[in-house]
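In this view, the complex is presented without one of its protein chains, the others remaining in place.
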Amino acid sequence: MELVCPAGTPAALRTAVKAGAHTIYCGFADETNARNFPGLNFSRKELGEAIVFAHAHGSKVLVAINTFPRAGGEDIWHRAISDAGSLGADAVILADLGLLAYTAEHHPELRRHLSVQAAAANPDAINFYAEAFDVRRVVLPRVLTVAEIKAINAEIDVETEVFVFGGLCVMAEGRCSLSSYATGRSPNMNGVCSPASHVSYSEEEGDLVARLGGYTIHRTEKERSAPYPTLCKGCFTSREQTGHVFEDPTSLDATRLIPDLAKAGVTALKIEGRQRSRAYVEKVVRAFRGAVEAEAQGRPMPEGLLATLSEGQAVTTGAYAKVWR
Amino acid sequence: MQEAMDLTVAPNPFFWNLETTKDFYRALSKTPVSRVVVGELVCSKRLPFIQDAFPEAVETLVEAGKSVALTTLALITLKRERKQTADLFDAGMIVEISDLSALRHLPQGQPFWVGPLVNVYNEGTLRWLAAQGAERVCLPPELPIESVRRLAQVGAECGVAIEVWGHGRAPLAISARCYHARLHDRIKDNCQFVCGDDPDGRDVDTLDAQKFLVANGVQTLSHATTSMVRHCDLLREAGVSALRLSPQSQHFVEICEGYAAVLEGVRDAEDFARDLVQLVPDGQLADGFLTGICGADWSGAA
Partner (left out) sequence: MTEDLPEIPQTVQVAMRPLPLRPVSILLSRLARRVAARHPDLFERMGEYGGARFALDMTDQPFVLLLDLGHGDPSIKAMRRARVGAVDATIRGPVSGFLGMMHGTLDGDALFFSRDLAVEGDTSSVLALRNAIDDAELDLAEEIGIGSTSVKLLRQAFGVVERATGLPLNRHQMTMEPYS
């Protein structure tokens, strides 16, 4: 199986290549991609050099242009497509209908992947994107069970890529404005979710209190693991109950499901974390390359090596197991 | 130059019982709204309990002179849901698309509407949908006025009427997981339809007891009710053709009449805004997506 790994900086990209990534995905340092964080991402020059480096080592580079272009500002996204193509990207990862249509029309030779932000969750959606825009690969939303993925693959003619490690959206991706409601900054429009600029931490009665846009979303006791200040993993009160109403602060590790995902017809395994350091990239990529090699040789999957790198220092197989719902 | 704005009623996002649903549409047929979208948007498990209300609702509404469309589900995953979606296009009515995968079932040349849960953020997307036969598009609630203005302009160029989320708890997210069931320590397959206990959703407050969100089965809404009451002139000038009003369990007829009166110019917007505080759940209003800093902001008096 193909291992698709994140890189938020040129150094992280080189690290991923050296650690065994078949493919690296990254984005430009602007609002065109869904990890538009301070200090992160690639200039045109950096991307060009990174692609040369990756290709020299036999790895591919995918460029995520997966936010929804702003009305009146579409040319920024169109330029990103054109630059990714001329710099030699192996594919672009897109979510917006209009941008897919533009790319299919103006850059037909540039391979198109459907971003998870398009949340194509059934064979009709996937076949629609394949037929309308000649999309060659679909990143499946993190809402499907392994059995459903298998059933989808039986009905479609394009490659599928699934997340196996990292942060986990509990909402259908690309269809969530929680962050925008609380902070005015949205994943779809600005490429950020629960942005750092709107986070404040304080120590209150020994607890670490996290607020986002003024809304208290966590109170963590001293010795407990600290979560990301992400809205959907916040702690809330609903009547007499207090807890993680939407999802616990945890992240995905589907290592042990890799053989099942292979049997379900999945082409590529994706690691989340363009916002993480090169230390994370190296450890996770190395572990998953090992797992992919083990799967190819029919050996058992390695277990539980990466919990400390995970939010909540706990992992879940998420929606891949039906009880998650 | 500017056309008058009118009112569209959104599909009811909540789970009400059959009689309540029937009564709701009977009452709605007497209100001054121009069109109504009916059908189940949020969860296909609710459908067997309420689907018998829809034929009568359609008939009553059409007789009363309203345009009526049927909505698809917002998140289609199961085989059964795909089949239901395909069947919608055979009903001989306009279909409102709330999940793009429905486009795969669209018969060639059949016009359709697009709901606010489909991502229409820019000119390219709007033009593409228009070319496929979109007649009306309700924009996603999070769009700021600059985007609305530009899209209304493009809509006018390509013959698509543009609507804006005018009233109702803002639909912020949809998931495969049911939060109502999760709050009852159940999984979705064994939900026992607990979302039916909360006709306007179940409050999800912050740890500081601040009202924030509501859970509605697999959907998450804002706790505050979005209202464009203070921006009707702005939206009309921008070229928006309709405000979309999303059902709530109480006072909905009064709310429809109030917006209609404001649009007709027979009622002062500020006056109706003050009344709205008494008419929406917990008296909380928001309009920040359009002109504020964040969605939860309210431009009027606190």
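Couple of notes before you dig in:
For reference, chains read A and B in written order, and residue numbers begin at 1 within each chain.
In this text, contacts are C-beta pairs under 8 Å (C-beta built on N, C-alpha and C of every residue); 3 or more make two chains touch, one makes a residue touch a chain.
Because the structure is a prediction, the values reported are computed rather than measured.
Although it is left out of the displayed model, the omitted chain contacts the following shown chains in the full complex: A. From the options A:V52, A:A154 or A:A196, the residue with contact to the unseen chain in the full assembly is A:A196.
Interface note for the absent chain: among A:H78, A:R276 or A:R325, the touching residue is A:R276. On the side of chain A, touch with the chain left out of the figure occurs at residues 8-12, 15, 18-20, 37-40, 43, 57, 195-197, 199-202, 208, 222-228, 275-280, 282-283, 289, 308-313.
Note that only the chains that are shown with their structure count from here on.
Separating the centre of chain A from that of chain B, both taken as means of CA atoms, is a distance of 29 Å. Across the complex, chain A is touched by residues 75-77, 79, 81-82, 85, 99-105, 117, 119, 121-129, 140-143, 146-147, 150-151, 154, 170, 172-179, 181-183, 187-189, 202-210, 212-213, 215, 220, 222, 288-289, 292-296 of chain B.
Residues of chain A touching chain B in their complex: 68-72, 74, 95-99, 101-102, 118-125, 127-128, 131, 143-144, 148, 151, 170-172, 174-178, 180-184, 186, 188-189, 213, 215-219, 232, 234-239, 241-242, 245-247, 319, 322-325.
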